[in-house]
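Below you'll find the structure, written out as structure tokens, and then a few comments.
Every protein chain except one is present and positioned as in the full complex.
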Amino acid sequence: MKLASVLNNRINGNRYRSKVMKDKAFAVSLVVPALIMLILTIIIPVISVVRMSFFEYNLLHMDKAPWNNFDNYISVLKDKEFYLSFLRTITYVFSTVGLAFITGLIFALLLNTEIKGKNLFRGALFLPWTMPQVIIAIVWMWMLQTDYGIMNYVLKSLHLIQENINWVGDPKTAMLSVIIATVWKQMSIMMVIILAGLQTVPAELKEAALMDGANAFQRFWNVILPSIMSVIKTVTLTQIIINFQMFGLFYTMTGGGPVDATSVLSIYTHEAAFMSFNMGKGAAVGVTWLLFLIGFAALYNKVLSRKEIYAD
Amino acid sequence: MFKKSLSILLVLVVMISLVLVGCGQTTEQNDGGETDNAKQAEDKQAEDKQPEKAKITMTSWLEVEQSVEAIFKEMIDAFRSANPDIEVETIGLPFNQYKDQLLVMSTSGNAPDVVMGNSQMMVGFNGAGILAPLEDLISKEKQADIFDNNLAGGTFDGKLVAIPWITHPIGLFYNKELFEKAGLDPEKAPETWDEMVQAAKKVAALKQDKDGNRIYGIGHSIGKVAHAGSVFNGIIYSHGGHFLDAEGKVDFDNAGTREAMQYIKDMVDAGVMPAGVNQKEIRGLFANEQLGIMFDGDMGRAVFRKLSGKGKEFDKIMGVALIPTGKTGKSETVYTEHQLGIAKESNDQEAAAKLIEHLLSKEMIVRYHETNSVLAPSKSIGKLPEMNEDYYMEVFNKQLERARPLPATHPMFDNAMLEVTKALERVSVGKEDVDPVVKETQQKIESLYSK
Partner (left out) sequence: MKQKNTVLSYVLIIAFCILFLFPIYWMLSTSFKTNDVIMKLPPQWIPRAPTLQNYLNVFGDNKFLTFYKNSIIVSLSTTVTSLILAVLASYSFSRFKFFGSNAIQMVFLSTQMFPAMVLLIAMYTMYRQLNLINTYTALVLACTTKALPLSVWVLKGFYDGIPRDLEEAASIDGCGRYETLFKVILPLIKPGALAVAIYAFLVSWDDFLWGLTLVNKLEMRTLTPGISLTYLGEFSYDWAKVMTAAVGASVPVLTAFIFMQKYMISGLTVGAVKG
């Protein structure tokens, strides 16, 4: 094809150039609606907030907001609590996405077989995703309640624990509680998207591998996984980005406590911006967080692309 | 098949864009009014006749909250019919997000005219420059009728910006049945702090009820939210301590505070008190008859009736009393408060003041009291027989006289109280020693206040 187009180009340069132009025009026309919409609704506000991060923007004295020589950034980067929140966020994000991915993948593989009642199972497993976060938080808070929660009751009846665990109220288990609630909710979307990916794996590939005598694991590792790698890459990265933002579950379940055990970046930002009225500092945290995620996304993309096979 | 779904999609798009266009128009027409079409037409006519009809908005979390929804609507409707020339729009915001949302609205130039809030919020709103001075807007008689203590709680830098509406002094609740089971006199509430601690220990010694539900002796809100830190001030006062010194400076690191912290730590360590819980959870335990003693405001009774599912039956096992006397030799406690203020940016401060006076009026408070047993910090209303109809209300009115306001003097008060909550968590669930925790908390609050 390429050779043909090169030849074509030699023969008729003008026509080729106009085809390229048309390609570009087509490509751009597809992106423009989405781009305009995002510029209007979020890119402009983000820019204004980035700008805000360089000024002393405090709700306690809104009348003046002078340039403050990177003071917001300095106070963020000097704050020990910022790094701790950052570490907690990383722990939270990677454990939730990791666990949700593994369980989601297992379910998707199980459901991609020839079993009966597949739709029923899939529907049932999708239920948690349809529940709003606020409610997920409440349901889990209540299941994990120390004294009348069902979780402690079951664990105690099974003699797995002696004393009731104060799940949400103990610094040792609070993060775990939020992770459980998150994975419970997010496993479903992982499963659905991976399943959709599995269904686009060409059957011939699987058949060919079967004929070559590959066992189940080899088929999965060498054929299926590479084919769905681009889907996996995107869905995990999106979940990483989403969970970086997670505020609702933390705010409702633990409020960042006890003793800051679950004070992740979003809680830290909320405290800076709304409890301390320091919007400038909040914005500076936001910008730092943005830079980190952009760097991370680029790296992640690069590393995972190696396992990917391209159709061409 | 795909074509079919595509066409369904297209139809949907068209429908939705129509809906959107339609909505866009309605909102343009009645920006700030009702969506109801008939009402709109009426409003329009009214506007034609009376072009200067005042419009005010009020934010609160009462609008659809189950327990207050009906009475709040009744009070606002009463105002509407008494003042046909003023149009009132109420905006309900959830309690947990109230402060953030109000800050967002106000800093974006869309402040409501009348702002409701509690003392912790109002001091912050005042710091953010949202509230207008009320001295000249609210009548002098109304101001003079409010207890001095309460009025002072809404006054910052000599300016009254938040007027107390209803107040929640914190008193003592105990479970008579559990007292009896523990060998205590169910009709006699503990009068001193030591008696209370002993009683709590006896109740906790019951360990569990017949079904295996754990029983605690006493519960305080000591976790998760800034509210826990705020009400802890009452316990500090009982131990002879304080949050602010005589000059109004933060003085958290004092003997009384340390003793109060030690009390919490000891009770948690002994398994007498549940750790890491907030007031909502404590209420659950009490309503569930798993808790011997707790501190709560006058709203307690209504909450327990609902939570226990027993309604008024629950009153029989519930005892109320003044907070036991501690180090100072008298019953010490704090009150939390619902306050009202007017936004600086309000276009019609007079109409806003009218609404506030209406909500403060004797008729409205008595009616509010009938439905929700609220207390008013008012010299003339508080003494009315309608407000003291039973023993329960008498106790709380008496407690109110002995209650101190929260030391909410600085816009960062809420933040400081969150630090106090963290300190409580550190000594209780974190098992840390009291002294260094109190010291560090003092430093943290000082640095918060210095900004």
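For clarity, chains are labelled A and B in written order, and residue numbers in each chain start from 1.
Definition applied: a residue touches a chain if its C-beta (ideal position, glycine included) is under 8 Å from a C-beta of that chain, and two chains touch if they have at least 3 such contacts.
Predicted model only: the values in this text are computed from it and were never measured.
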- line: The one of A:133, A:173 or A:222 in touch with the missing chain is A:133
Message: Touch as defined at the start, partner being the missing chain; which of B:142, B:306 or B:439 qualifies?
response: B:306
- line: Out of B:84, B:212, B:248 or B:436, the sole contact with the unshown chain comes from B:212
Query: If you put the missing chain back, which residues of chain A would it touch?
result: 1, 23-24, 26-28, 30-31, 33-35, 37-38, 40-46, 48-49, 52, 107, 110-111, 113-115, 119, 121-135, 138-140, 142-143, 148, 150, 153, 184, 187, 189, 192-193, 195-197, 199-200, 202-204, 227-228, 230-231, 233-235, 237-238, 241-242, 244-245, 247-248, 265-266, 269-270, 273-274, 279, 282-283, 285-286, 289-290, 293-294, 297-298, 308, 310-312
- line: Residue positions on chain B contacting the omitted chain are 1-2, 5-6, 9, 12-13, 16, 19-20, 23-24, 27-28, 31, 35, 61, 63-67, 89, 91-97, 100-101, 103-105, 107-110, 211-213, 280, 283-284, 287-288, 299, 303, 306-310
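We adopt the following convention: only the chains that are shown with their structure count from here on.
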Query: What whole-number Å value describes the gap between the mean CA coordinates of chain A and chain B?
result: 36
- request: In the complex, go through chain A and note every residue touching chain B.
  value: 59-63, 145-148, 164, 166, 168-171, 251-252, 254-255, 257-260, 270-271, 274-278
Task: Report the residues of chain B in contact with chain A in the complex, numbered from low to high.
output: 96, 99-100, 103, 107, 124, 127-129, 213-214, 223-225, 274-277, 281, 284-285, 288, 290, 411-412, 414-415, 418, 421-422, 425-426, 429-430, 448, 451
